[in-house]
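One chain of protein is taken out of this complex; the other chains stay put.
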Amino acid sequence: MALTATEAGTRKLSTAKAMVEGIAQEMERDPSIFVMGEDVGAYGGIFSSTTGLLERFGKDRVIDTPISETAFLGLATGAATEGMRPIVELMFVDFFGVAMDQIYNHMAKIHFESGGNVKVPLVLMTAVGGGYSDGAQHSQCLWGTFAHLPGMKVVVPSNPADAKGLMIAAIRDDNPVIYMFHKGVMGLPWMAKNPRAIGTVPEGDYQVPIGSASVVRAGKDVTIVTLSLSVHHCLDVAEELAQEGISCEVIDLRSLVPLDRRTVLESVGKTGRMVVVDEDYQSFGLSGELAAIVAETDPGMLRRPLARVAVPDVPIPYSRPLEQAVLPTHSRIAAAIRKTVA
Amino acid sequence: MALTATEAGTRKLSTAKAMVEGIAQEMERDPSIFVMGEDVGAYGGIFSSTTGLLERFGKDRVIDTPISETAFLGLATGAATEGMRPIVELMFVDFFGVAMDQIYNHMAKIHFESGGNVKVPLVLMTAVGGGYSDGAQHSQCLWGTFAHLPGMKVVVPSNPADAKGLMIAAIRDDNPVIYMFHKGVMGLPWMAKNPRAIGTVPEGDYQVPIGSASVVRAGKDVTIVTLSLSVHHCLDVAEELAQEGISCEVIDLRSLVPLDRRTVLESVGKTGRMVVVDEDYQSFGLSGELAAIVAETDPGMLRRPLARVAVPDVPIPYSRPLEQAVLPTHSRIAAAIRKTVA
Amino acid sequence: MDPKVKVELYRTMVLIRSFEETILQHYHADKSPAWDIGAGLIPGEMHLSAGQEPVAAGICANLTASDAITATHRPHHLAIAHGVRMEALAAEIFGRETGLGKGRGGHMHLFDPGTHFSCSGIIAEGLPPALGQAFAFQRRGLPNVVVAVTGEGAANQGAFHESLNLAALWKLPVVFVVEDNDWAISVPRTASTAVPSNAARAAAYGIPGERVENNDVEEVWRVAKGAIKRARSGDGPTLIEVHTVRLWGHFEGDAQAYRNDLEEAKAHDPIEVYAGLLAREGVLDTKGAAKIKEECTKEVASAIDFAKTSPLPDPAGALQYVFA
Partner (left out) sequence: MDPKVKVELYRTMVLIRSFEETILQHYHADKSPAWDIGAGLIPGEMHLSAGQEPVAAGICANLTASDAITATHRPHHLAIAHGVRMEALAAEIFGRETGLGKGRGGHMHLFDPGTHFSCSGIIAEGLPPALGQAFAFQRRGLPNVVVAVTGEGAANQGAFHESLNLAALWKLPVVFVVEDNDWAISVPRTASTAVPSNAARAAAYGIPGERVENNDVEEVWRVAKGAIKRARSGDGPTLIEVHTVRLWGHFEGDAQAYRNDLEEAKAHDPIEVYAGLLAREGVLDTKGAAKIKEECTKEVASAIDFAKTSPLPDPAGALQYVFA
């Protein structure tokens, strides 16, 4: 069974395989870890987030559930309070509403309400994002919703190496961590693949610290703050705009809670311009928070108006031309950057 | 049965009574309106939002439900799609998580998904806010959560006259409207009363337009943007600071969706300073959105750093000294304003 | 049973299958060589109902366009059987401006006010709005009923319980139908449900519960008839479970590697089974069946043609319809 495939030192994995590798290595190490969710067993996860785990760890540790998100997410919380370390999958983040009370009033709050006496170490992993015409109930990102509510860490990897390192960090964290993976970065064989969905992944056991953003491209004219699949769109646009003499610094946030304010502020302090590219809904979300961080530090930092490239407060439409019109696509990103540096 | 009490022209009502009056007048006018929720009948609503309605309109139109929020909120949606106009109560907004799928994937999206063919005219009213030691699961505001997700209007009255006018506007709106009333502005006999929780309310039928903020105090040094109970704290602080020669302009947003950008921008354009006072969690919420609105219009507008007085991303603690430390209290607001104008 | 009804049941099933086969074909036609779910004339997830036609045909033969029906993520069979305009249905699936939702909804979000048809992509969460339609009918003194359909996997979701209790409590005119196709994606019924029949769950709400075995369209028709009559006369809801079969994948692209019952399932294609029965009964001969097939194929072809020649939505309108 080949969970990993080594290729002469620079071994490349898809994001999905990198996640699975991180989970598997941790499960080897710590018997209190188990994986639970809908179709995580024989199917291997609808988005391949658990492929091969059942075969490797058996059905006592890789557990298919009924379609009872409230029951099994709550079960994960309770098991965590008794010292286990569950990794539980919510198949699409869009389904959060059937179990949000468990997530938000229990998983996220028990540690606080207990005055620190009860820990809830678990990973809630969930697929996010659109772009393949899955409609209004299966295409959302919603990280702004989770980041607004205190008590859970929120991580959002964009590439295979980070996916593994953030997974290991999330598993070892003593807090509940929401791990949001975009379908478009998983490297699935049945979906349009971003070329960077396959990349070099260290073999061993390593963590990407939660709360630390990554400057994925250095530049001096404008700061692009983004995350998840949009990182790749932004890198593509940055490459293109470099030809026009525009130098973009691209920040992959990687975590929303905690948010790496310093990396953002340093960059904006340098470029004086900020474009936020966010596949979540625009208002009352990430772009706002970033604007506030700048404004409460030094509003003079921004020499040009903030630009936001996000979903313009509309449910995600099914039909392709409409969906493409509301997503943060290459052309919208490029236009926003050009306007900001003009 | 005295739903209203006239006193020589300037009739005063509590916010609760003003809401009920608005509902009752509309129910008289339109037989398709009904009221539904837990304890809305004989009890009259835990926060008196339906007092007297059962006696007046009978149990076919004022309906107690089982504790099945998913079922009865969804029922309201379905009844609305068939042309009725439900007013449905979620007792505390903190309980949203048991029914968020109905609220957010159905109520809010059906109109869009149907290409405008199916309307969902309903009012979802819900109590928000803390300050009386009700703990982490019964004290939240969460308006940022609802404002982030497209498809529903979000109104948040702060006083009796607005409460009635916004209720009538919400009932007549052809969209789902979340109507969030703070327990502390209702004028309840069993809770610390803000003096402005009782005020003059026009007798007749009038609307406060949804999406229009109100400048409740004009000033020139600093713009305080706020809503709900915090409006009153801000007015008190503004009064106090006037003695020190600080002139505060206080904006009561009244609606978050749609958001009255113009009123905010005009004021900040004038004062060059913004303090946001928000009883919801600080990050990824209202204060961010307001910062973004300014930053995307003209970051130079702000001559001093933004100040945010909100709940600092912590669940609401039970014990009084802790709760008071995290709420936007008089002293925190005053300190933030002083610092901003310094 | 009236032979005319039998033929109608058969015709409805054939019409559904013709439609689904045509969608299947178009769905896969332009996704290769590197199969991409987001590519082609019909992008996105596609949940087809082949095998479950008896549920749709048997129930909907007892309904009129004034009655409502709520379906799941797998909604086409019910939409067609209930009389949703096939052109508008097909156009929505093709994402066209002429579709039921002007291309905004897609195949899991079909709304047809004319026939009170709706569906939802969230498991069991179509039931609560169905209660509201029933409530509106009841309060207005209308004789209409609502049929609310879910899968057997969905019967373990909280919304199922809340909806049955509320409907029973208020004697709402609803018929709850569980399509038991043995699978919830890759999870077999035995791994999701603590009881062998969801009909047993009716006891938790003091309402009648019935299970129809063998994917038997006539039995569905009979049991649904009784339940719908009961609902119409104000006696409240009934819970019906139909043991049916999912002939194809959960969604298109599902390799079904987890499944060991496929051969057996294929051997129980309900349309073939019913054709055999009607032939044996002398109700419909091969020629009659062929004629029906031909008529259905034509109807479907014209609907698909309408869809394919309809305009895609103008991106300029992407922000429309958020608010009324």
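Letters A, B and C mark the chains as written, and numbering starts fresh at 1 in each.
The rule we apply is simple: a residue touches a chain if its C-beta (ideal position, glycine included) is under 8 Å from a C-beta of that chain, and two chains touch if they have at least 3 such contacts.
If you're wondering where the values come from, they're calculated on a predicted model, not measured in any experiment.
**Student:** As a test of the contact rule: which chains in view would the missing one touch?
**Tutor:** Within the full complex, the chain not displayed touches A, B, C.
**Student:** Among the options C:72, C:156 or C:181, which residue touches the chain absent from this view?
**Tutor:** Among C:72, C:156 or C:181, only C:156 touches the chain that is not shown.
**Student:** Which is it among A:145, A:159 or A:175 that touches the chain not included here?
**Tutor:** A:175
**Student:** Consider the whole complex, including the chain that is not shown, and state which of A:40, A:73 or A:277 touches that chain.
**Tutor:** A:73
**Student:** Among C:206, C:234 or C:276, single out the residue that touches the unshown chain.
**Tutor:** From the options C:206, C:234 or C:276, the contact with the absent chain belongs to C:206.
**Student:** Just name the one of B:98, B:163, B:216 or B:251 that touches the chain not displayed here.
**Tutor:** B:98
**Student:** Identify the residues of chain B touching the omitted chain, counting contacts across the whole complex.
**Tutor:** Contact residues on chain B toward the absent chain are 38-39, 41-43, 46, 64-70, 94-95, 97-98, 131-138, 189-192, 312-315, 317-322, 324-326.
**Student:** Touching the absent chain: which residues on chain C qualify?
**Tutor:** So the residues of chain C touching the missing chain come out as 156-162, 164-166, 168-169, 191-195, 200-201, 203-207.
**Student:** Just the residue numbers, please: which parts of chain A touch the chain that's not shown?
**Tutor:** Touch set of chain A with respect to the missing chain: 34, 60, 65-66, 68, 70-84, 86, 101-102, 105-106, 109-119, 121, 150-151, 153, 174-175.
Please note the rule applied: only the chains that are shown with their structure count from here on.
**Student:** Any idea how many Å lie between the Cα centroids of chain B and chain C?
**Tutor:** About 41 Å separates the centre of chain B from that of chain C.
**Student:** If you average the Cα atoms of chain A and of chain B to get two centres, how far apart are those centres in Å?
**Tutor:** 32
**Student:** Give the residues of chain A touching no fewer than two other chains, as numbers and ranges.
**Tutor:** Counting only residues that touch two or more other chains, chain A contributes 70, 94-95, 97-98, 135-137, 313-315, 317.
**Student:** If you look at chain C, which of its residues touch at least two other chains?
**Tutor:** 101, 103-106, 109, 120, 122, 125, 158-159, 322
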